[in-house]
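Could you have a look at this structure, given as C-alpha cells, before my questions?
Excluded from the complex is one protein chain; the other protein chains are retained at their positions.
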C-alpha cells in the first residue's frame, strides 16, 4: 500500500515564476526519461517479481521515483504560479496575455491554455506520455539492464536541465534528483550481477556458429576496429558474399507446402494482379503533366 | 548509402502456412523489442555520433538489424501465404473464411482484414509501432547502456517465440536472429567500457551526500538486504523521518517572489474558487440516489 | 513524499491461475478507466491546486488509487503465475505452449510473449496507456466534474469484470475496488458543491442570447422532448433557417484584410491550382478500368 | 443521415491573418477538449443508445458540435490565409519566409510546413488527435457525467482563448462557441437526473463496509476536513494500521493452487534467476567508474 | 452547418446479433481506412480550400462519409444488441458471460467490457483511432491523390468484410458502402485532372539530372525490368559506384564553419567520450557470464 507524507522528499524553492523553464522541466514529469516512466517501470516489474530481494528493491525505488515525480511536479507548479492566475483572471489586456504565452524563451502556451498552468503528463514538446516508454519484458536479466540504462538516460536529462537553469534553488533540487539516478543505477547493477549467470539473458543458449561473429555491414573509408569487433573477440566478416545466406541455403524465402485450395487461390490472385513488364502504359503522370485537360 | 542484395541474410523456409504464428512473430517486426526498433535506434545514434569507432559499429549493426527485419518479415509473409489468397479471391464460403480469421490459436484477423496478409508495423496485439520505443538521448554513456538492454530484451522475446514454434525451419531462423542479439550485446558492452570513465554517465558529478544513499521506502514483512542496499555499499535509511526533506528544509514547495500583479491575480483565483470547509452542500449524488425526480 | 507498506490495502487471493481473466483485468491496470489513469489525474491536479482542502483531498485519493493499482496489478500477477514459469522454462512441448497462449477464452498471448506474464500498462486489447486519458485542464469547476465522471466510469468497468469472474476471492477484491470508486465519487461531489458558484465553470459568463437555446439539429420520426430541451427550460429551435447564421450575418467565413503581398500570393496560388469546371478530363480511372495497356 | 448547409452556424469574420493565433485555436479543432472530440463522443453514444429521448438529444448535440468544428476550423483557415499563399508561391526571400514561421508569438511552423496552412487534427503543440480522448463506456449514468465534465472543460478552454484574443470578431465567435457548451451542459444535466436512481452508476450496489469510508492517505501539516471527508458523511480513517488489509486478511497476494507442472516450472524459474543476497559482485559501475580500461 | 435527418442513408437490417462480426466491422468505424478518417480528411481539406468547385465537392463527400459512419456504426450497434444487455444485467452465470466474451470466432471482449457494446473509435484490434491516419498537406495536387488512394483502400477493406459476412442484409449494406468508395474515387480523379498541370505536384520543378533516373538498389537473382524502370523512360543506374555521391562530391557529411566556442566544446565532448580502440576492457558480459559472483 502507498502512503503519502505531505512533506516532499526535497524542499522546493523557486526564486520567481518562469513558465518557459517549467515547460522544459516537463521532460522529467511527463517525458520519456522522466519520473512517471521510472516509477511505472519498477513498480510493474516489482509486482511480477518472485525473487524477494529484487522485489523489495524494485518497490523501494519505485516508491522513491513517485516521490521524485512529486518534487519535479512541484517545481513545475511553482514556476507556473504567476501565469496561472493571470490567464484565469484575465485582468491584463489580451495582447499582453498573448505575448506572455508566446514570448521568446517561453514555449509554454500548451501548459497555459490547455492545462491551466498545472503540471501535465506531456514532455516539453507537448507529446502525450505513452506506455511505449516502458520496456519491461518480465525477465530480470533483461529488465535490470533496462533499469540501468534508464537511470543513465535520466541522469543525462537532469544534467542538461541543470545546465540551462540559473535559479540556484531549482538547480539544487535538480541536482538532488540527478544524483538519485546515480544511486539507483548502482543498486540495479548490484542486483544484476547478484544473479548468477545473467548472460546470455534468459535460458536458451545462442547458436555457437553465430554468437561471436561480427558482420562488417557498413564499409568504406573510415572502417574502424576495436575490441567490439576485434579478431581476438569476434570472427570479423567483411566479405559481402559471406554476409548473406549464412545458413548455407540460397537466401530465398519459401513456404514448403500450400494445400491445393490455397495454391489455387494464390495463383488466381497473382494472375489477376500481374504487372505487365512489356506494356508501357499511359499514366496519371502523363495526364497531369500539363497537357490541356480535354477529351 | 544503403544497398540491397536480394539474398536474405538467413534462408527462410516455412513448412506450411500458419497465420496465428505469423501474428506472434509480428512482435519482432513491428513490436517494441523488434528489429525496426533496433535498426532505428542504432541508425539514429550513428548519424549523430562523432567518435569514428562507435559510429562505424552503430552503422554496422543498424544495417544488420535491417537485414533481420527482412528475415522476420519474410517469415511472416510466408506464414500468411495461404490466407492471403483465400481472402482476396474468396472462393470459399463466407462462414469458412470467417472461421479462418478467428479460429482457436489464430488471432490473425487484423493481419488479414486490414493488411491483406502482408507484414505490418504492429505488434501481435495490433498496437501501431511508435517512436516512443526509441530511447536515444544522444550521450554514448547512456545510449550504449540502452543498446545493451535492448539486445537483452530482444533475445528474450526470440527465446519465447522459439519456445512456442514447432516448425523446425522457423525455429532455426529464429535461433539465428536470437543469437545475433547475443553477439550485438557483446559489441555494445565492449564499446561502453572502451570509454574511459563512463560512470556516472555524462559530465556532472552527483551530490556526494546522496550518491550512495539507499532509501528503504517499502517497509514491512519481507524487507531484504543484499549488495544493492548493503551497509557496505550504501547508507541505508529506514527512518521515515529521515526520508523526507532530506535537504534539511521544511519539505514544502514555494515560490519566493511573485510580482504584485501576479499575486493579486492568484489571490483572486484562489478566492473565487475556494472550497467552503464548513458547508455540507447537497450534491449530484443526493439528486441521483433514487429520490423520485420531481419538480 | 510517498511511502510504501508491503501489505496491500486489500488481501489478494486467487483460486488458480487464469491468464485469460488476467488479460481482462488489465483494463483496470493499464486501461483508460483504470487505476493508473485515476492516480495520475488526481495527483497532477493536486500538485497544481492552491485550495488547501481540495489539495489535501486530491492527494488522499491519488494515493489510494496507487494502492488500488497495486491490488489490481497483484491480481493480474497471481492469475499469470502458472503461465509465467511455463513459458520461461519451456518444459512442455512447443505445441502445448502455443495452445496455452491462444486457447479459447484466453486472449493472453501479448501478456505472455511480450511481458512475460507481468502486469503491463496496456488495456485488454494491448493498447498502450496514453496520457490522452488524463483530461485535466487546471480549473476546479471542470476538473472536479471530470473526476466525478471518471469515478462513475471506473465503477462500471469493475461491475462488468465482477459479472464475468467466477473466482469468489477475485470477485471480492474487485468488489472492494468498485466500492471505493463510489466513495470517491461522493467526496468529489461534495468538493464541487463546496465551491460557491461553480456553474458556469470558469469566470466568463455566457452570451445570454445563446445560453438557453436548444437547437433541434436531428430531425425526423422519433423527435423527443424532455426537460433537457423543454420549452420551460430552453428556447427550442427547429426551424432550419434559424439554426444557421444565428449571429444575423451571412454565415460565410471571411478575412477582412489581407495585405497586398498576401493577396497577390493567394491569388497566384488560386489561379495556379484552379480546377476547370468546363473540362471533362481523361483520368486514371479511365486508364485503369480495363482498357488494354498499350503504348 | 447528415446534411450540410453551406452557411455556417455562426458567421466567421477575421480582421487580419494571424497564424500564431490560429495555432492556439487548434486546441478546439484537434485538441483533447475540442469539437471533434465532442462530436465523436456524443455521436458514438447516440448510436448505441436505446432510450429514445437520450438518443435524440445526443444526435442533436453531436450534430451541433460538428457545426462548431466547422466554425472553429473556418476561423483557423481564415487566420492562415496570408501565410498559406506566401509559402506556396514563395515570392519572398527564404529568410523572410523562415522568420514568418518562427517569429515571436508565432509557433505555427507545423501548420505551415506540414499542413500548408489548412486546419489540422492536432492541438496547439502538434500532438495528433487520438481516440484516447473519447471516454465512452456505454452506460448512461457514466456517459452523461462524462459529457457534463467535457462541456465544462471545453468552456474553460474557450474562455482562455477569448482572454488572449484581441480581434473582436474572433472573440465574438469564440464567445458563441463557449456559450453553447454552457447550454449543452445544462441539457446533459437534465438528462442525467431524468434517470431515476443514477447513483451509484450501473446496477451493482457497493459493499456497505467501504462505501462511506474516507482514507486519510496523505498526512502531515495541512490536513483539512470538509464535507468531502467529514465525520457526518464518512468514516474517516487516519490510523495507518487500519488503512491496509482492510478485509482483515494479511495484506499479501497469493494464488491458492498451482498444479504440479506449473509449480515445478515456477520453482525452476525462481531458482534459475535467484539473486544472491550474500554476494557483493563487481559491477558495470565498477568497470565504468574510471579505472583504466585494461585486462 | 451540419444537419441531421433521423433516417439513415441506407437502411440497416441485421439478422441476429454477432459481436464477433461487429468487432471486425470496427475497421471501418474507427480503423485507419474507415469512415471517420475519410470524413475528417475531406472536411479538413474543404475548410482550407480556396477553389470553389473543389471546396464544394469536398464538403459533399465529407458529409456523405459522416452518413456512412452512421451506417457502419449502426450495423455495429445492432450486432452487439444482444451482448449489451447481457453484460449490463448479468442474469447469466459468470462463466457463461465469460465464454460469451471470449468464444472462438468472437474477439469482442474489448467492445463489451470497455465500451459496453457501443461502437468505439478503435479498429478491430482495439487500436485507438489517431489523426496520424489523416495525410493532408494542404496542396490539391497532393491531397486529391491522397483521396484517390484512400478510396481505393477503403474499397478493399469493405470487399474483405463482405467476403467474411454471411448475413445477407449486412452484406448488402456493406456493398452499398463499398460502392460509394468507387464513386468517390471517380470524382476525385476528375477533380485532379481538372487542374491543369498537376504534375509534378506543387510549384517547384525537379532537378533535371535526377528526375528520370532509376537506381537499381536491390540487386541479385530476380532483377526485373518494366516500364517503371525501362531504358525508354528512365536512366537505369545499376553500377554501385554511380549510386553514391551522385552530386560528384565525396559522399561525406560536413559543416563548413563552426565558431571557435562551438568547435572547442565539440572537441571537448569528443575527447571526453572517446572510445579507445586499443583497449580490450572487461565488460558486464564477462561479469555476467557465469563466473561466481564474488569480490
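Residue numbering begins at 1 within each chain, and the chains themselves are lettered A, B, C, D and E in the order written.
Everything below uses one rule, namely that a residue touches a chain if its C-beta (ideal position, glycine included) is under 8 Å from a C-beta of that chain, and two chains touch if they have at least 3 such contacts.
The structure presented is a predicted model; accordingly, all values stated were derived computationally and were not measured.
Colleague: Of B:27, B:51, B:70 or B:151, which residue touches the hidden chain?
Modeller: B:70
Colleague: Would you mind spotting which of A:24, A:66, A:177 or A:204 touches the chain that isn't drawn?
Modeller: The single option touching the absent chain is A:24.
Colleague: Which candidate, B:121, B:207, B:237 or B:268, sits in contact with the chain we can't see?
Modeller: Residue touching the absent chain, from the options given: B:121.
Colleague: Touch as defined at the start, partner being the missing chain; which of A:17, A:32 or A:140 qualifies?
Modeller: With A:17, A:32 or A:140 as choices, the missing chain is touched by A:32.
Colleague: Residues of subunit D in contact with the chain that isn't shown?
Modeller: 1-7, 50-51, 53-54, 87, 90, 93-95, 97-99, 101-104, 107, 109-110, 112-114, 116, 122, 125-128, 139-141, 148, 185-186, 189-196, 203
Colleague: To test your reading of the contact rule: which positions on subunit A touch the chain that is missing from view?
Modeller: The missing chain touches subunit A at positions 20-21, 24, 27, 31-33, 104-107, 123-127, 130, 132, 156-157, 160-161, 163-166, 171, 217-223, 240, 243-244, 251, 266, 269-270, 272-277, 279-285.
Colleague: To test your reading of the contact rule: which positions on subunit B touch the chain that is missing from view?
Modeller: Counting only subunit B, the missing chain is touched by 1-9, 30, 36, 40, 43-45, 47-49, 59-60, 62-63, 66-67, 69-70, 73-74, 76-77, 80, 84, 88-90, 114-122, 128-132, 134, 136-139, 202-203, 276, 279-284, 287, 293-295.
Everything below uses one rule, namely that only the chains that are shown with their structure count from here on.
Colleague: Starting at subunit B, how many touching-chain steps does it take at least to reach subunit E?
Modeller: The fewest steps needed to get from subunit B to subunit E is 1.
Colleague: Among all the other chains, which ones are in touch with both subunit B and subunit C?
Modeller: A, D, E
Colleague: Considering A-D alongside A-C, which chain pair is linked by more C-beta pairs in contact?
Modeller: Spelling it out, more C-beta pairs touch across A-C than across the other pair.
Colleague: Once you find the CA centre of subunit B and the CA centre of subunit D, what distance in Å lies between them?
Modeller: One centre to the other, that is 23 Å.
Colleague: Mind pulling the subunit E residues that touch 2 or more other chains?
Modeller: 1-7, 88, 90, 104, 107, 114, 116, 122, 125-128, 130, 132, 139, 141, 192-196, 203, 275-277, 279-285, 287, 293, in rising order.
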